[in-house]
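Omission of a single protein chain aside, the complex is shown with its protein chains in their original locations.
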Amino acid sequence: MRRVRDMMRSRAGELLKDGAVTRVLGWKSGEFYYDPTPSFFDTEESLDELVYNGFSAAMLSKYLIEATKKEGRVLVFLKPCDTYSFNHLLKEHKVDREKTYVIGVGCGGMLDIEKLRALGVKGIESMEELGENLVIHTLYGDKKFARGDVLLEKCATCKGLEHKASDELAVPDELWEWETSDRFARVSELEGMTSGERFAFWRGELSRCIRCNACRNACPVCSCNKCVFDNPRSGVIAKANADTFEENMFHIIRAFHVAGRCTDCGECSRVCPQNIPLHLLNRKFIKDINAFYGEYQSGESVDGKSPLTEFRTGDVEPGIVHERGGA
Amino acid sequence: MCDSEIRSDLLIPRLGVVTDIRRDTPDVKTFRVNGPSGGVCFSHMPGQCAMLSIPGVGEAMFSITSSPTNKEYMEFSIKKCGSLTEWLHDMEVGQQVAIRGPYGNAFPVEAELKGKDLLFIAGGIGLAPLRSVINYVRYYRDNYASVDIVYGARSMDDLVDIDEIRNEWIGRGDDVNVHLTIDRPQEGWDGNVAFVPDYVKSLNFPTTKTALICGPPIMIKFVLKALQELGFDKSQVYTTLELRMKCGIGKCGRCNVGAKYVCRDGPVFRCDKMEEMPDEY
Amino acid sequence: MPINEEGAAFKPLIVAFCCNWCSYAGADLAGSSRLNYPVNVKVIRVPCSCRVNPLFILRAFQRGADGVIMCGCHPGDCHYTSGNYFARRRMALLFSMLDYLGIERGRTRVEWVSAAEGAKFANTMNQFAETISALGECRRLEDIRCVESEI
Amino acid sequence: MQKIGVFVCWCGSNIAATVDVEAVAQASLSEPGVVFSTNYQYMCSEGGQSAIRNAIAEHGLTGIVVCACSPRMHEATFRKTAAVAGLNPYMVEIANIREQCSWIHRDKEEGTKKAIILARAAVAKLNRNVPLIAGESQVIKRALVIGGGIAGIQTALDVADAGYEVDIVEKTPTIGGKMAMLDKTFPTLDCAACILTPKMVDASAHEKISLFTYSEVESVSGFVGNFTVNIRKKARGVNSDLCTGCGVCIEKCPSKKAKSEFNQGLCNRSAIYIPFAQAIPNVPVIDRESCIKFQTGKCGVCEKVCTAKAIDYAQEDEIITRQYGAIVLATGFKPISLESYDEFQYNQCPDVITSLEFERICNAAGPTKGKVLRPSDHEPPKTVVFVQCVGSRATVECGKTYCSKICCMYTAKHAMLLREKYPDTEVYVFYIDVRTPGKSFDEFYRRAVEEYGVHYIKGMVGKVAEEDGRLIVQGSDLIADKQVIIEADMVVLAAAIEPDPTARSLGTMFTASMDTNDFFTEAHPKLRPVESPTAGIYLSGLCQGPKDIPDTVAQAGAAASKVIGLLSKDKLVGNPCVAACNEPLCNGCSTCELVCPYGAITYEEHLVVDHGVRETRRVSCVNEAICQGCGACTVTCPSGAMDLKGFTNLQIMAEVDAICR
Partner (left out) sequence: MMLKLSIEKMGELFQRLAEGRKLYLPLDRGGQVDFGPWTPEAKVRLDRLKTIKSAKDFFFPQTENIVSFKRQGKDISIIENRDAEEPFVVFGVRGCDARSLDVLDRVFLCDPVDSFYKARRENGVVVSMACSEPEETCFCSIFGIDAADPQGDVVTYIIGDFLYWDERTDKGRALTETVKSLFSDASGDSSLVERSRGEIRDIVSRLPLCSLSLEGFDGSALKEKFGSPLWSELSQACVGCGTCTYVCPTCQCYDIQDFDTGHGIRRFRCWDSCMYSDFTLMAHGNPRKSQVERFRQRFMHKLIYFPANNDGMYSCVGCGRCVAKCPISMNITKVIKALGVEVNV
């Protein structure tokens, strides 16, 4: 990752210097190792603060909506999964491709600070990423973890390390590669439960929702100027989950609104302060779409119709839901 | 009088009944509101506001247009601009409304303004809060020195309360001097034509006066400039602010300008005090 | 007037969204053929099945519906040529999601009913009402404020 | 806030027997906005309607709810009633308490309860109604017909005869289309040219018809009644105004190696040519690919010999912009390519030909002057095998799944003509089924078998092979259940037909939807067979599906009558219940555009002012003249910017709430 960071800094510096780009969108170092913040850099000197490490998970694609409304060209660093969202935004005319310069950055899998905390890490003083290991120095002693054990959910079930859009790549050869698991495994597991068990599962998860809207605001697909849930004239405005129904409503409708558009970037689950596995809703839609209408992954390309904007005369009937097995 | 009615919290409104509605301009109506058994819903001071609501439609803050000296009813001049105000404009006499207040400070009619030469400057719907003060001042006329009123609107048809202005304020000797103006010439208008700030400047008021301004933000800004050019100090000028409000009691957190809450510390501010506030209104 | 008196046998409240051109006409035909179906089936007329927003369906459950059915023209017969094809995809995905969230899958249904299928409309409603009766009141997707409260 | 009147109809005893109408009227009074309610024996009668009108006037009603029969029955009636009383007709809602209440329930108490709820739902919806005004648009009194075959010609003539201007755009140098290539026509065996050419002449001579041959539609904008079309007139190299059609240039042209398209490549033509003798217009075209002047710069013979000085090498394509009220697609068909049918040796053996080639061979004006001769050696064939369903009703990838409809009949015609001209020629026809469902069709086919002795063999041909100058046809006879081998001199393949390839791009241009085979789809397969789902676009001839000449002409006439119906209107009054975009909410994402079946949605850069914030951005725009109000866009729109007037989200949710209360 450090190699990637060095490549990023040097290319960004060159491009800023020769005026090819006016701003650079990357991650800025934070207080601790694990808290880089998305940031714009507009001078070569400021690039000293550009970081890229196992905690640069925050996706930058969505920032381009506002960034490309301004004058000048933005250099943006996109991890492989971020390029899907980038393509989606292009497809929906949210981002001006001409005003972007994309450097696809190699990814060694992003790490989950929440997982580390759940494993009892507290009082972090510093961290080191050493190959496939993560060493953490804390007030209460040092701890060592295998990267593979503390990956973000979205990385443990990574869609692949190929960049679906880029002007150039910054991918060194020696990046750590990891074994990924089936991203639909958990969905299948839930499908295998009884209706009552599923209900209990989702109640347990969704009842924790505090309606902070982090999932929505971080989502590259949820880029409405005004969300129906914020609009007093929509008839469904809901600022807080005043009833359990609204917990369900918000998440069902949000998932439905991004159905066929969701790039499965996993940001919704990553940013949820309550650790609600929201990606399991989106993945359910993706899984169903694949099963009903053929394989489709939003963001793989800029072209083509999304499954909910097209149809085939021989499509499955909604009754398929009733016909398939299970309770 | 329902002033005695006990409510467990200030957020809980009481009932009012709309007893009269008159159309002032194409988009402004004045509503007369009584308590359920007549009279006013609560007493207030000039410049204070009340929260009016139609349950299920919305709740919003409006300045009380009627003077505290009027014990028979309260009035609100309301411009149509959102879903609640649209609803209010559509309602008929006899409609009940939920009302709570009074909220905010008032123009310092009993303190600083006493004995002063007063200059009221209003634009459009901005007359609403000033009308309360003007009528209060007219009621206690002896407590104040000269009274000038400059009032302007886009057109003749946009002058709020024109009947009261013509019938009550004008033509009562030297009681109050009313200066009316509209933005553009119009058939049937033989009065002055000018934007309010320009008109104020042309009237060349002496700096002995204390000015009370209310109107659209852009008007306030230029009137203030005009007054300063005439030699007024900001400490001689009062104005009111309007921001999104929900609670009315300085707790819900949205109507602050810097450390001041418009609903609690305002809406009336002396312009020199506003200097100390950040420019976020 | 209370709809379900205390103690009375459970009569499920069913909201049926019907497209104007086929299914609503089918429902009319059921009426003019004097075909009986449960009184608590209430039809909402929409121009096309593609007008049915998932929000409406959730709204019905929020407000106390026990089952929601959407009826449209048979595939290929849509008055607007393709509306029901879009509706079909949307509903397949939505129903699957509701099932996934543990809402009893029998509570939602899509049926294609032509203007000539009055009998099919009535039969469908009878069957659907039976299914819902067996499931009982919808508890998993209700809003307590709307269902239980006085206000 | 509305002032609503509720009118409950007894419908004699139809409603009143099962519903306590008085109770419904009373109960509705407690609903928000309701200021008046009443009941009446027959609301739709003049008495009932006048009660409504009076109540509107007396109580200043802003909307009415009529609890009566289905809105499909009397919604229009009550809208008119409201309009007469000065109320906007869209401030009327119907609660269907007959078909959906009194007629299906027997218990009066239950029926009454349900009627009250249905009335409540209608009131709830009406509380959210706003007056709607239907948009009006002008109709440009001119039609465009794309395609100058028999379908296009017939439509144009019918429309022009009704007094409207018509333009025909034809991509080839002449009108006439495929029919001009035919020899005789079934089942009457009259000569195609004899019946077609007079129509071609009529079309060219008609004062209301303008021909744009050797021209193509470049682009289109607008909507029903108001289309603007750019037509590309390709450069002919000959000035049509000066040319006298004397034909000297053609005669003297030194380049005579180009394949004649009209004769299906069976003979050659010169570089400057007219497709056939009766071509209209009778103005030659220079084929620049084979013209020596254009290829090498040296020649110029035609220019020298033209006394009219009509040759113009410098001529360039010209774009003409015209406006139309209606557009008819008559783009026709072509036989499929037989490239991939190796089993029939079409590419390899010159004597394996298509039916259309056979037409030309039979034709007196064709390459063989009407003598049936083998292409390879110009000898008359002694044995001819016709193969049906080549590519039609196919289950294989390269074929078409549909029946091409015309092949059975023209093959019977070909067989019959052969036997008549050359009685000693043996004629075999391999078929899967013989389909003859047309007037005098089956009789025609039976004559071929019974009178002319054509050998019909039910079965498919598996292979054609050339051996010593003869064609060995291997096939199966399903009735005799055996393999048959026929030594033939000529094999004629009844190739499937498919839409002309230009249809695809036109379909995109006109947002005229197409099926998977690229045939244009009709607005309704049964009830609106000549209209495209896109308003103002009509379908004529084979571009909609396979059909023979009588069907084509009939459909052409039907399309014309629809066009005339449209052009006869001065103004189009739209349906006001159409989609509308709330611009501040619109994201410009394009998803609505993708689901609109009518192409009613476009995107524009607009200045959007939202709560004091001004921004110029991409927003969706609904063309109200095109939108039909299905609502597909409203659900696909995530932000709720797209809503459907008359059936808004809030209206439908209000109904849901009222029903579930």
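Think of it as A, B, C and D in the order they're written, each chain with its own count starting at 1.
One rule holds for everything that comes next: a contact is a pair of C-beta atoms (placed from the backbone, for glycine too) under 8 Å apart; a residue touches a chain by one contact, two chains touch by 3 or more.
Owing to the predicted nature of the structure, the values given are computational and were not obtained by experimental measurement.
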Visible chains that the absent chain touches, using the contact criterion stated earlier: A, B, C, D
Omitted-chain contact residue, chosen from B:Ile162, B:Leu230 or B:Cys252: B:Cys252
Which residue of A:Gly72, A:Gly160 or A:Gly204 touches the chain not shown here: A:Gly204
Sole contact to the chain not displayed, among C:Lys42, C:Arg63 or C:Arg90: C:Arg63
For subunit A, residues in touch with the removed chain: 30-32, 34-40, 58, 62-63, 113, 117-118, 122-125, 138-140, 204-205, 208, 210-214, 216-218, 226, 230, 237, 239-242, 267, 270-271, 273-275
Chain not shown, touching residues in subunit C: 63-64, 143, 145-146, 149-151
Sites on subunit B contacted by the missing partner chain, in the whole complex: 7-15, 53-59, 81-82, 85, 91-92, 94-98, 242-244, 246-247, 249, 251-259, 276, 278, 280-281
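Assume only the chains that are shown with their structure count from here on.
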Which of A-D and C-D has more C-beta contact pairs: C-D
Subunit B and subunit D: spacing of chain centres that average the CA atoms, whole Å: 65
Interchain centroid distance [CA atoms averaged], subunit A/subunit B, Å: 51
Overlap residues in subunit C, where contacts from two or more other chains coincide: 54-55, 59, 76, 82, 86, 90
Residue numbers of subunit B (touch at least two other chains): none
Touching residues (chain side subunit C, partner subunit A) in the complex: 54-55, 58-59, 61-62, 75-76, 82, 85-86, 88-106, 108-110, 140-145
Subunit A residues touching subunit C - in the complex, by the definition given at the top: 187, 190-191, 195-203, 228, 236, 242-246, 248-249, 252-253, 255-256, 259, 281, 284-285, 288-289, 292-293, 307-309, 311-313, 315-322
Subunit D - residues contacting subunit A, complex: 584-591, 594-595, 603, 610, 618, 636, 638-640, 649-650, 653
